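See below for the structure under consideration.
Every protein chain except one is present and positioned as in the full complex.
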Amino acid sequence: MTATAPSTTPPVPPSDTATSTTPPRTRRVPRLRWSVALAVGVLAFFALAAIAPGLLATHAPTALDLTSSLRPPGVDHWFGTDESGRDLYSRVVFGTRESLSIGLGAAAVSLGLALVLGSLAALAGRFVSGSVNRLVEILFAFPTLLFALLLVAILGPSATTQIIAVGVGSAPGYARIVRGQILAARQSGYVEAATALGHPRGLILRQHIIPNAVRPLVAIFTLCVGQSIVWASSLSFLGLGVAPPSSEWGALLDAGRSYVTHAPWLIVIPGLVIVVLALAATTIGKDIQARLESGDE
Amino acid sequence: MTTTALNPAAQTDEASRPPTRLRVTNLRVGFTKGGHERRVVHGLSFELAAGECVAIVGESGSGKSVSARTLVGLTGAGATVEADELSLDGEDLRSFTDRDWRRVRGSKVGFVLQDALVSLDPLRPVGKEIGEALRLHGWGDRSSRRAKVLELLDSVGVPSPANRARQRPDELSGGLRQRALIASALALDPGVVVADEPTTALDVTVQAQVLDLLEETKRRGKAIILISHDLSVVARLADRILVMQGGHIVEDGPAQQVLTAPRHEYTRSLIAAVPGTHTRGRLLGSQVPPVVSVPPRPATPEAEYAGPLLEATDLVKRFRSPDGSVHTAVDQVSFTLERGETLGVVGESGSGKSTTARIALALTEADGGSVRLLGQEWTSLPERRRRRLRREISVVYQDPLSSFDPRWDVQRILEDAISSTDLPSRAARRERVAELLALVGLTPAVLGRSPLTLSGGQRQRVAIARALAPWPSVVVLDEAVSSLDVSMQAQILDLLVTLQAELGLSYLFISHDLGVISHLADRVLVMKDGVVVERGTVDDIFARPQHDYTRELIGALHPITTSHPLTTTEG
Partner (left out) sequence: MTPTSSTELTLPAVAAASAGGAPGVAGDGGGRRTLAVGRRIVSKLLAAVLVLWGAATAAFAAQLALPGDRATVILNVRAGQAIQRTPEELAAINEQYGLTNPVVVQYLNYLGGLARGDLGASYQQYRPVWDVIGEQIGATFALTFTGIGLAWVLMVLWVTLTAGRRPQVRALGTFVETVTAGLPPYWLGIVLLLVFALGLGWFPVIGGSGLQGLLLPALTLAIPLAGFMGQATRSAFETALTQPFVISARMRGMGDLAVRLRHVLRHAVLPAVTLSGWALGATISGAVVVETIFTRPGIGKVLVAAVNSQDLPVVTGIVVVIAAAYVAANLLVDVAYTVIDPRLRTS
């Protein structure tokens, strides 16, 4: 004899809730992680620096002070000074506007191009989509930086060139992503169900395919901005970006190159700033992605 | 330590009673997540002797799988396991270290999971997987292991084992790879075998073979713990049955008694919920679907049509596979569907039944043949001209979630399905949505929710409501209840039957489950490899099958689905 059911048997559960195969998901809002909050704070700081640098800077970016040249970071110069005694922190703050514009501009070019190419590759008639697909594959064979360098070689170095070069250079990768998203939406079960309901193709495109394909792109845009800033600064590092005495971060990198051994902060700190900004953008992008996947708006 | 049941010592000791392999008393398992503990198993107790089979039956969430995993120390992260007694061949499992477990797993207890396609490493040949158990326990050397693997494959009935051992699971048929999986569990001749849903993903004919194999394993003296939700599988193998619900054991007794004279209400409802020929015409579940006053259908010429609703003639569909070969999925299939009837299409995987359904829905273009819908050209029309008629035929899928736009809530899903030409005013559409919900037994509370937050049964009801929105004449149900638990399946089947009576619907019901088909269908098509091998009324097919394949299918059914002498019919 083995002990069987306890005296208080649980009641037969109501119809649907307990005995189902696929478990329902509780719709809870993911807790706001501290990392995301930090990232938002960082971005807010940079946004403010871009809009009103005067509020955040401690010195004027062009203020020369040869008596305090090449000072390491300290109390009166938080990031140290360069060879002409200019305060690095203030230069970074004032350079935010230009750097962010380049990054945003490049991201806009990149995603705009990616949307066009990706949509054509996924939605157009067989010939057009096939050719665009081939074109994207071919362009993808050019690594972003090299492609950008090629464009710089043709157009000559300047801020505009940076935007175009980085934008066009990184577009093929994103075009593939866009294409993948659109195809996934096109081949999905809900599109087929809509067809079975008798909805015309145009309606399905508007109601289902485009919204679902575009949804993840918001996250991708943030990632793209972060990466564009990094690419653009790589160009500047090679001396092919905006010319000094701009405070644009890439230019700071370029200027700091010659002082690596005895004033490393001149290049390490602007680089760190770029890394932090890209990291913040990536963190937010990933958080948006995670939220979308868990079903929240 | 010898593992044969014919252990002379045990025999003389206890006068021909086989040795007890496993003793479990008051097993309790809980999971701690985010601070608080959730009890998943409350007090499981049983004893298992050599040559005996104990079955644990339950639906999802009952705790049966967790129990099985706990017996081999794989409960999972964050689990607390307590028991008054938990011993295997005399060893106390409660105090086992990781090392002890590794010693015992495979050698004293073997585990068989469902679906060898994913339960064996898909990237490795099956011979390697089987041999791994031997290697891990230091059995023999390389060449003797290889020989042993072939011997094992042979013992489970795999022909030409030398060739098969070199093949990967995806290169073997369903039955062969399940046998290989069992071989890998039996490699070191363990005394206890735990089988967790071993036949669930298999075709009916293959299920029968695998059950034969397990029966033989039992005869050879192994003790088997069988976990399943499928009563017919359990009925065949088990000596003793434990029924679990919500982590509690609600019934425990000899198999015969539990199946024919169950004491607990839940067990009774489970048994009553199994569909079969004997359940035709009665409700399976304990809940009566609501009676709803149905608004009259707008009178259209289609609604008046008296002839066959669907006429499929000589349908052909071929697929070209990447290696260049052509596979004929549907080969000269013809059928008709009359108004108000249910045509069941039954077949195993690869029979072409789903492809046929998709052709009937004009979601896949046929390579040959045509379908007429309500007497009009259907598949031969271009999509533009077909759209008008699409309202007459709807579909309900096996997995409703993938057919819902992930951004939409239930309200939007249903409103979207209501034609704006039928009901131009917003208010009228809202009203219609409320009607549809009432028809399928859902409350208006689900309207604002996303299908992700609904249970499987609720989602399927929403899918059915959506299918009914345009007042169709025909509803195609493609394995619509196959993913549901027995209880849920019973309720949905009851709902479908009721809706058919209330609304005068005609169903094209695709399923691999003969029990469901025999419960629901009026006429049946039996398909194999793209061809209709037999057709007839339900009576003809199930009482007097003509074709060999049909006979094989029906022979694989367990009596529990064809007749059930319940002592009481009260739920």
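As written, the chains take the letters A and B, and residue 1 is the first residue of each chain.
Criterion: a residue touches a chain if its C-beta (ideal position, glycine included) is under 8 Å from a C-beta of that chain, and two chains touch if they have at least 3 such contacts.
Predicted model, so just to flag it, every value in this text is computed and none were measured.
List the shown chains that the missing chain touches in the full complex.
Checking the complete complex, the chain left out touches A, B.
Could you tell me which of B:Thr20, B:Ser45, B:Ser60 or B:Ser119 touches the chain that is not displayed?
B:Ser119
For a quick check of understanding: of A:Phe45, A:Trp78 or A:Phe142, which residue touches the chain that isn't displayed?
Counting the whole complex, the residue in contact with the absent chain is A:Phe142.
Looking at the full complex, which residue from A:Leu38, A:Ala63, A:Val128 or A:Leu272 touches the chain that isn't shown here?
Going through A:Leu38, A:Ala63, A:Val128 or A:Leu272 one by one, A:Leu272 is the residue touching the chain not shown.
Can you list, in ascending order, the chain A residues touching the missing chain?
So the residues of chain A touching the missing chain come out as 35, 134-135, 137-147, 149-150, 152-154, 156, 170, 173-174, 176-177, 180, 216, 219-220, 223, 226-227, 230-231, 233-234, 237-240, 253, 260-261, 264, 267-268, 271-272, 274-275, 278-279, 282-283, 285-286, 289.
Please give every residue of chain B in contact with the chain that is not shown.
So the residues of chain B touching the missing chain come out as 69, 72, 74, 77, 98, 102-107, 110-111, 113-115, 117-124, 129, 132-133, 136-137, 163-164, 167-168, 170-174, 177, 181, 184-185, 187, 201-203, 206, 322-325, 348-350.
Heads up, the rule we're going with is that only the chains that are shown with their structure count from here on.
Just how far, in Å, is the C-alpha centre of chain B from the one of chain A?
Roughly 45 Å separates the two chain centres.
Chain B touches which residues of chain A in the complex?
Touching chain B: residues 2-6, 9-10, 12-13, 15-27, 188-190, 192-198, 200, 207-208, 211-212, 215, 295, 297 of chain A.
Applying the document's contact rule, which stretches of chain B touch chain A when the two form their complex?
Going through chain B, the ones touching chain A are 25-26, 42-43, 45-47, 59-61, 245-246, 248-252, 264-266, 269, 286-287, 361, 363, 387-388, 390-391, 394-395, 397, 399, 401-407, 416-417, 419, 441, 449-450, 452-459, 461, 466, 470, 483-485, 487-488, 491.
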